[in-house]
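Removed: one protein chain of the complex. Kept in place: all other protein chains.
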Amino acid sequence: MSLPTLHPTFHEIAKRVNNWGRWGADDEIGTLNLITDEVVREAAACVRSGRRVPLALPLQQDGVQTGVIPGRVNPLHAMVQINQEIFGPGTVACSDDAVTMGLQAGTHWDALTHVSHSGKLYNGRPADTITPHGGAEFSGIDKPRHVVSRGVLLDVARARGVERLEGGHAVTPEDLDAAEELAGTRVRAGDIVLVRTGQIQVYLAGDAHGYAYPSPGLSVRTPEWFHARDVAAVANDTLTFEIFPPEIEDLWLPVHALDLVEMGMLQGQNWNLEKLSTACGEEGRYTFLLSAMPEPFVGGTGTPVAPVALL
Amino acid sequence: MSLPTLHPTFHEIAKRVNNWGRWGADDEIGTLNLITDEVVREAAACVRSGRRVPLALPLQQDGVQTGVIPGRVNPLHAMVQINQEIFGPGTVACSDDAVTMGLQAGTHWDALTHVSHSGKLYNGRPADTITPHGGAEFSGIDKPRHVVSRGVLLDVARARGVERLEGGHAVTPEDLDAAEELAGTRVRAGDIVLVRTGQIQVYLAGDAHGYAYPSPGLSVRTPEWFHARDVAAVANDTLTFEIFPPEIEDLWLPVHALDLVEMGMLQGQNWNLEKLSTACGEEGRYTFLLSAMPEPFVGGTGTPVAPVALL
Amino acid sequence: MSLPTLHPTFHEIAKRVNNWGRWGADDEIGTLNLITDEVVREAAACVRSGRRVPLALPLQQDGVQTGVIPGRVNPLHAMVQINQEIFGPGTVACSDDAVTMGLQAGTHWDALTHVSHSGKLYNGRPADTITPHGGAEFSGIDKPRHVVSRGVLLDVARARGVERLEGGHAVTPEDLDAAEELAGTRVRAGDIVLVRTGQIQVYLAGDAHGYAYPSPGLSVRTPEWFHARDVAAVANDTLTFEIFPPEIEDLWLPVHALDLVEMGMLQGQNWNLEKLSTACGEEGRYTFLLSAMPEPFVGGTGTPVAPVALL
Partner (left out) sequence: MSLPTLHPTFHEIAKRVNNWGRWGADDEIGTLNLITDEVVREAAACVRSGRRVPLALPLQQDGVQTGVIPGRVNPLHAMVQINQEIFGPGTVACSDDAVTMGLQAGTHWDALTHVSHSGKLYNGRPADTITPHGGAEFSGIDKPRHVVSRGVLLDVARARGVERLEGGHAVTPEDLDAAEELAGTRVRAGDIVLVRTGQIQVYLAGDAHGYAYPSPGLSVRTPEWFHARDVAAVANDTLTFEIFPPEIEDLWLPVHALDLVEMGMLQGQNWNLEKLSTACGEEGRYTFLLSAMPEPFVGGTGTPVAPVALL
């Protein structure tokens, strides 16, 4: 185990947002504990029009990955049989397919174990409990089996009156406040917050490289905001989630480390929030029932997810 | 294109349940059209306790596939980096993973294109619109983007007073009637029906081969029942969905062909309905909001799914 | 089956080099039939110094593929266990790995079935004998089980006095004549010819895109040269093998179609011939025993290969 070696600012914030032990020494799902039965009942009550908005990008080889992140490959989809008359000529014919992909390649959740720092994972587990044979022993993506709650769209781009935030814009707590005001609701315990920057438009327009970098993203100051509200999970419409390159020199991926390791809060990336933004604008409300179930890959440190918002 | 060559009984039933053209010549999602905004609103109203029950089996190499179905491989999960300090020693460390799997290997939805017969797919599309390069041009699993509706558990095992149906038991329309009566509701247009046989217990007890065969499953007479109720989708807790070997000699996979090709109705397999059965029994009701979003593999003929029932 | 629709020049050359039926109607290996026991004995006699030169590029994610060719993915290598003490603590520990890759992604052989034209494969087989379930029924890469013969390096770059041929240079029969003269041998029946352009230097210098395009390659006039010499197989150090874009407008991949379909002659691409060029220059001879065994993927239309030249 290495000693804490990150920037002092990081460790100060970490102290303030740390949730280790909050749900017991054995806990593996962190802030998802905040989604109680009552929260789910209230989430269901948000369904008024019955409108449904899917938030996943299509899974295809022409996905958001550009090859820069080693091993994070776009889906390779291949047919293993096509109209195969397996019981003889003239019988019912079957088609089957297989896929190879990085679990963090498309619209995905990071598991709490997707990053570690100072030799530690969420809840103080040693980083070396992730092994090649079996993946994450604790807090793998198979552990959070029901990620359904009230969703709140914090449409930062709209709140700032732009189509999309510029590459390099750090989304601050003040931005979140403004978007919350636009949403006309107060983010509360157990909510899943979706932060819209509009950056995914760049990918949708065909420029995967421009989508990746430079990108707007969450500031290192936002974890405290999420912690104060007791948010259950946060996702946005960028590749890196947080502002990249970072705000503080040599402090890389601090938001990942604060959200996942310190708070134990699920993070999602590459979510397409464009149609949801339109729907929320049309309906004049920014809350909904959000279902975003992880595929339960045993020991996985991430998962593709096909979220849906029910308005 | 081959001529119709299946058993006459099949073609008689097919005529009665056929939905081709019902939602237009261009339709690619079939009975999912029956899930209207109103259906979703009513589904949300089923959420009373806020209890959540996940229905997916863990995705792991020790999955339900035994190697009998060529190319349908259990998930091979591998770490591509573990606690990798990609920005230098002492920085935040990342773990990433990749997977190879058959899209129909675990808890899954069949796309409407998973089977064809007589050279045709759902809505009369030629079978050869499925190609190695791109998969299913029409009705791929990327087309039905929001599979959320009222779910109804038809607990046939419980209705028959057994732990699980015996291998070889054909679930009949009369079985469905009895389970519907137990459920205390009438299955209606747009519902997603989950049929519990209890067969998954065999896999959960460690016997993947015994789970596969002999298995209870849906009778060739059930598609008419689903058609009469205008069901949107059906899933159960078996490997083959339908009774296997078939009831009528040399008529293999007739239920697949009727549900997917003729009706255009999604089918799900390998769903774990055991805890849902317990929950429904405890709460004394068998209806819930069901979210079962396909992962949008472009051109896919199936998809892993992580369904969740909200009671 | 489609009718012949390619450029008239193609069909004229095709007539002159066609080998269909030459080794019987059932033949699946084409010009490899020319490698007789006697050829192999003479090849072994070429081993004089005992020097060995491997010709494969390393197999890695940072390979020659840039994503332009759909589905032809660079190797994704992942450890599935690392130092796993599978028999208990303190026992011998095992490491295992898995890979996903396109069979034509790195240094490879094309199978005779890698291309078809006018609905036909080598020896007149219908193109639709390649299926998703099973791959190539005839002439798959599992059929040529021993690709070992006399190798001849035709070092066109050296013969022209350049480090490497320019992108866009079409290697002509006259170029091959000059390189043959430099080699001081006459190419004869059963030989495997390696044509060096030097283009692989661009990839080795880190520019995979520049390597791909623009590239020198074999002219549409070269198949007749190979046919006249009764060559068994040809490989070179480029991504596309032939000059690309093509010499004749709208006649794409004519050399592939002539070599593989008409002649039934194996083609190899992405071979690293740089060290071989050095060795041949130093030893003053350009012939050697070449072993370049395909991995016998059943039904495969290509294979990675790790060739070695013994001088």
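Each chain carries a letter (A, B and C) given by its place in the written order, and its residues are counted from 1.
Going forward, a residue touches a chain if its C-beta (ideal position, glycine included) is under 8 Å from a C-beta of that chain, and two chains touch if they have at least 3 such contacts.
Nothing here was measured: the structure is a model prediction, and the numbers come from that model.
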| item | value |
| --- | --- |
| Contact partner of the left-out chain, one of C:Arg16, C:Arg145, C:Arg186 or C:His209 | C:Arg145 |
| Hidden partner chain, touching residue among C:Gly24, C:Gly50 or C:Gly206 | C:Gly50 |
| Touching residue (missing chain; options A:Gly71, A:Gly140, A:Pro216 or A:Gly264) | A:Gly71 |
| Of C:Ile13, C:Leu34, C:Val64 or C:Met101, the one touching the omitted chain in the full complex | C:Met101 |
| Full-complex contact with the absent chain, from C:Thr9, C:Thr66, C:Thr131 or C:Thr185 | C:Thr131 |
| Contact footprint on chain C, counting only the chain that is left out | 2, 5-6, 36-41, 44-45, 47-54, 56-60, 69-73, 75, 77-83, 87, 89-104, 113-117, 127-128, 130-132, 135-136, 142, 145-146, 148, 250, 252-254, 256-257, 289, 291, 293-302, 304, 306-308, 310 |
| For chain A, the residues touching the chain missing from this view | 70-71, 76, 78-80, 98, 100, 132-133 |
| Positions on chain B contacted by the hidden chain, ascending | 61, 67, 70-71, 73, 76, 78-82, 84, 100, 131-133 |
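In this section, only the chains that are shown with their structure count from here on.
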| item | value |
| --- | --- |
| Turn needed to bring chain A onto chain B - CA fit, degrees, nearest 5 | 180 |
| Whole-Å separation of chain centres (CA-atom averages), chain B against chain C | 45 |
| Geometric centre distance via CA averages, chain B-chain A, whole Å | 27 |
| Where chain C touches two or more other chains at once, by residue number | 70-71, 76, 78-80, 100, 132-133 |
